[in-house]
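Sharing a structure, written as structure tokens. Questions coming.
Excluded from the complex is one protein chain; the other protein chains are retained at their positions.
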Amino acid sequence: MAELSYLEASKQAIAEEMRRDPMVWALGEDLGRGGVSGQYKGLIDEFGPNRIADTPISEAAIMGAAIGAAMMGTRPVVEMRFSDFALCAIDELVNQAAKARYMFGGQARVPVVVREPVGMRGSAAAQHSQSLEAWYAHIPGLIVILPSTPADNKGLLKAAIRCDDPVVYMEHKGLWALEGEVPDDDDYLVPIGKARKVRQGNDLTIVTWSATVHTAAEAATQLSAQRDIEVDLIDLRTLWPWDVRAVLESVERTGRLLVIHEAVKTGGFGAEIIATIAERGPRLKAPLRRLGAPRVPIPYSPPLEKLMKITPRQIVETAKVQMQA
Amino acid sequence: MAELSYLEASKQAIAEEMRRDPMVWALGEDLGRGGVSGQYKGLIDEFGPNRIADTPISEAAIMGAAIGAAMMGTRPVVEMRFSDFALCAIDELVNQAAKARYMFGGQARVPVVVREPVGMRGSAAAQHSQSLEAWYAHIPGLIVILPSTPADNKGLLKAAIRCDDPVVYMEHKGLWALEGEVPDDDDYLVPIGKARKVRQGNDLTIVTWSATVHTAAEAATQLSAQRDIEVDLIDLRTLWPWDVRAVLESVERTGRLLVIHEAVKTGGFGAEIIATIAERGPRLKAPLRRLGAPRVPIPYSPPLEKLMKITPRQIVETAKVQMQA
Amino acid sequence: MAKAHASHNLDVDRYLSQFREMHRIRAFEMTALQAVDEKLVLGAVHPSVGQEAICVGVCDNLRRDDLLLSTHRGHGHTMAKGASAAAMMRELLGRTGGTNHGKGGSMHIADFDVGMLGANGVVAANISIAAGAAHAIALKGDDRIVACFFGDGAINRGPFLEGLNWAKVYGLPVLFVCEDNRYSATTKTSAMTSGAGAAERARSLGLNAREIDGNDIVRVDEAAREMITEIRADRQPQLLVTSTYRLLGHSGFDRGQYRPDAEVDAQWEHEPIRRCAALLKAAGVRDAVLTSIEQEAKAEMLAALEEAKAAPWPAPEIAYDDVQDVGAEKMEHAPWLS
Partner (left out) sequence: MAKAHASHNLDVDRYLSQFREMHRIRAFEMTALQAVDEKLVLGAVHPSVGQEAICVGVCDNLRRDDLLLSTHRGHGHTMAKGASAAAMMRELLGRTGGTNHGKGGSMHIADFDVGMLGANGVVAANISIAAGAAHAIALKGDDRIVACFFGDGAINRGPFLEGLNWAKVYGLPVLFVCEDNRYSATTKTSAMTSGAGAAERARSLGLNAREIDGNDIVRVDEAAREMITEIRADRQPQLLVTSTYRLLGHSGFDRGQYRPDAEVDAQWEHEPIRRCAALLKAAGVRDAVLTSIEQEAKAEMLAALEEAKAAPWPAPEIAYDDVQDVGAEKMEHAPWLS
């Protein structure tokens, strides 16, 4: 175990996988100087410019080329800088990467990992703050992962790189500096599709992912300390496939479910979770609930941006309402 | 009233709006020869090539140029041919059109109508069959409309053209030939955000939109004739804004809700509807239910493609289960 | 009419073989269109009738392990690269034994065994994928090359710029081939294309580019051979622009009536098979030989159609296969079963 940042953990994952498999390479803008947030810093020294490849500002070609290179047996890690810019490469990701294996009748595999950092951070405004994970979960063929801790950002990224399916891998921009214990193990893999129990409780199930896990954990601490409300807090970690079993087990125990995400509430993946649980018809002590951003583009000014974010206080208030229902 | 096809109705809508407002124009590939399905046939004779504009195969520029032209006070109708190709213009639609007004602090308006026909039809396969309406409903700034009848395809398209917000307007490829009564009225507008009651009943609420409305209507007829199950059938017509009130009123009456769409079930807009209703916690007689496509790309071969489609039989079977719960 | 070639020099065996291949492609297309008319094929079929010389002239100069990326109009390329016409016909009919097990159809036809990495339903999308396939070759350091076909309409989409720039920046062995058949669906491409065209655009991106008559099999064959030889040696991308004409409608659904009869009729005079026949005759090949090649091709494709009609439909379960390894839905969970 070592204390690493979320950023360092991802870099360790890439370095280990690149050492392990010469077919792994990374491509994206500015990677030679470390990438926009330093996620690749120093890798070029070990692996050289062919495997830590700078690219033109050509998101569509970055994705398209990665697909062709993946079909030919390499394992590209595609860096999209921010998930917002992946919108310049959606045809490639959704019409090509996600469908190639299927429409070619199983002849192709597209083992790409598409890194698309999400989320609000410091007045990044409407075109640099989006969390569109729900889109990808809706697309057959894609896997969707959103790590929330340094350890997961090692274990899930390694699992994603070893996976033969195209993976949309969404780190959160606000978590790069977060520190935590990370296993040194070269083969430390976190299984795709398994949720993580952050905190055990019997009163209210909270399901969330990415940076909001930390907001929810803070709220859970407050709820326990101030109200004796014990939250069963689940970090979903992967949206597709998602851990229905873990969520269902918890909700059957607590009778209460709150799903929280930073993304816009309307049409967010929280809806899928609520709908799936509602369809199973478990016995409930309170209506199922979601918290998410309003259906508003992310504003720039700090106090306005703050209004778009889920706060511990909101979670506490919502939980109290659910406990009273 | 005249008997018109869904296709003719849309053409009438465009022609009337173009006569009414010289700032309305249409642009897209092959429009001069009527467009890929004949939706524009003959319009060039009345309005000329500047207002029924052929374009290069440049979806991104079609959308981008429409945005610039809309910000400057014209009202473009953007033809994307199939919704699948709009994926080549997602940055323009989502990062630019949807956000321009907001991020410029109200200085811009982007009154574009983006026509993106959806749905499966006759072995169109994985890249020509998608229904991604849920994506757009998740994006602040966008309006999402899916007409199911000729009358609506006149009234909603006219409303969309007169609307100052960007509208994603999704006709269904399988409905072009559908005939129905269409009001002659030049000012026949169907309000955006109001659902249509297709059939009145007190046993089970079915909410759906686009071509599936007709599948559900057939099932409802069978359920009534064979089982005395009376379906309250709601054609949502617009997904954003959607008519929560109409759905809630119905579910409170029937105690049962089934949402059906042609799109992939996972992460489809059905999840949003189920989640919204679940959060309100109405008294239910059966668990909320959805029907949608499996999370599988659309296959080509007719018997496989058929497996992806909702059938009246499935609806009937699901309704019977809900009635027994 | 065929341009004069030094027919005494003509490699008769080679061009007889290419003549046969062109006839096989044409017969495949005509048979496929017949299957469309008979509603045996429901999806779109984009025939390459009139463009056969480009398919054959280029692909005949590729090795089996070279790679090919194609378009919606991909039957000719695929056959010329060596795929089985019978399996392709089954694919068009959506049957068992189709190249893609019936899951792709005409627009997604692929045969990885012969290096054919797929037709594509999105215009120009194959360009950056081709660059990427070549990128993998470069990373692995082998000596294969990639051929990437696209139409004249495709040069107005972003991937043309991004993909050609990519191939040149990284020094990737791709032969890009633009089939300029003058039309983009119902639109005259020239009216929607600024500047001097594909070759000039490619040159501005630093690629060597050549423009040739794409209906002249000898010209195509020679140009492709030279360019492929260069590319295999210097690992730099090039563009071959071939002028041709789409003799039929855009697809099986289109009669192409927006084009004046006179224009179309004139083009039938210049079509590549007739021109190749003239060359072969001038080189001494007897009419009967040529006719029997044509007849054999037609018979082969009709047999392929009959055989495809008799082939079984795919089992329902395969609809759920090959989506993804992790998180694949199972047929047991299919909505109508639950």
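When the chains are written out, they are named A, B and C in that same order, and each has its own residue count from 1.
Operating definition for what follows: a residue touches a chain if its C-beta (ideal position, glycine included) is under 8 Å from a C-beta of that chain, and two chains touch if they have at least 3 such contacts.
Only a predicted model underlies this, so the values are computations on that prediction, with no experimental measurement involved.
Q: Please pick, from C:A110, C:L205, C:L247 or C:V323, the residue that touches the omitted chain in the full complex.
A: Answer from the full complex: C:L205 touches the omitted chain.
Q: Looking at the full complex, which residue from B:L7, B:I44, B:I67 or B:M120 touches the chain that isn't shown here?
A: Spelled out, the listed residue whose C-beta touches the missing chain is B:I67.
Q: Go through subunit A and note every residue touching the omitted chain.
A: 29-30, 32-34, 36, 54-60, 84-85, 88, 122-128, 265, 291-297, 299-304, 307-308, 310-311, 313-314, 317-318
Q: Which subunit B residues would touch the chain omitted from the figure, given the whole complex?
A: Touching the chain left out of view, subunit B contributes residues 23, 25, 50-51, 55-56, 58, 60-61, 63-74, 91-92, 95-96, 100-108, 140-143, 163-166, 192-193, 240-241.
Q: Tell me which stretches of subunit C touch the chain missing from the display.
A: Residues of subunit C in contact with the hidden chain: 156-162, 164-165, 168-169, 191-196, 200-201, 203-207.
As a working rule, only the chains that are shown with their structure count from here on.
Q: Suppose chain centres are the mean of their C-alpha atoms. Which chain sits farthest from subunit B?
A: C
Q: When the centre of a chain is set as the mean of its C-alpha atoms, what distance in Å lies between subunit A and subunit C?
A: That gives a centre separation of 40 Å.
Q: What whole-Å value do you get for the distance between subunit A and subunit B if each is reduced to the mean of its CA atoms?
A: Chain centroid spacing, subunit A to subunit B, equals 30 Å.
Q: Please compute the C-alpha centroid of subunit B, do the same for subunit C, then give the distance between them in whole Å.
A: Inter-chain centre distance comes to 36 Å.
Q: Mark out which residues of subunit C touch at least two other chains, giving numbers and ranges.
A: 98, 100, 102-104, 108, 120-122, 158, 323
Q: Two-or-more-chain contact residues of subunit B, please, as numbers and ranges.
A: Residues 84-85, 88, 125-127, 294-297, 299-300 of subunit B touch two or more partner chains.
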